[in-house]
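Shown here: the complex without one of its protein chains, the others still in place.
Let's look at subunit A:
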Amino acid sequence: MMLEDELTVSTRERDGVAIIDLVGDVTTFAEEKINAAYREVTNDGARFVLLNFRQNDYINSAGIAILIGIVTEVNRNNQKLAVSGLSQHFQKIFRMVGLAQYAEIYQDEEEAIGRFQQAAAE
């Protein structure tokens, strides 16, 4: 029975933004993959990082802890972080936890890229 490791993480670059696509569940099993993707884009010099969710329906508190770890690194490395593609429920959870204060929440990738470009131009 497939109960673990139901997350696909990939990275790409678009208009100066490093996009980390997260498709699947964000739980304790996601830690290695998410951290590796973040290290990869950071080593490539990313200034703007977008965590692009796909309406994932399972992000738990262990997943939230992983994302807080990413925010910690983003702050340390003076990068800018945003998230997109979260369902209404997880947008609410991100606000409750306080993640929304450190990572702007956008409805989708297009909106996030647009805002990053504005920020880069300022």
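Before moving on, here are some points about what is shown:
Everything below uses one rule, namely that a residue touches a chain if its C-beta (ideal position, glycine included) is under 8 Å from a C-beta of that chain, and two chains touch if they have at least 3 such contacts; residues count from 1.
Heads up, the rule we're going with is that contacts and distances are computed from a predicted model.
Think of the chain that is not pictured: of "Anti-sigma regulatory factor", "Glycolate oxidase iron-sulfur subunit", "Molybdopterin-dependent oxidoreductase" or "L-serine dehydratase", UniProt labels it "Anti-sigma regulatory factor". Considering the complete assembly, subunit A touches the hidden chain via residues 1, 3-4, 27-29, 57-58, 60-62, 64-66, 68-69, 71-72, 75, 87-89, 93, 96-99, 101-102.
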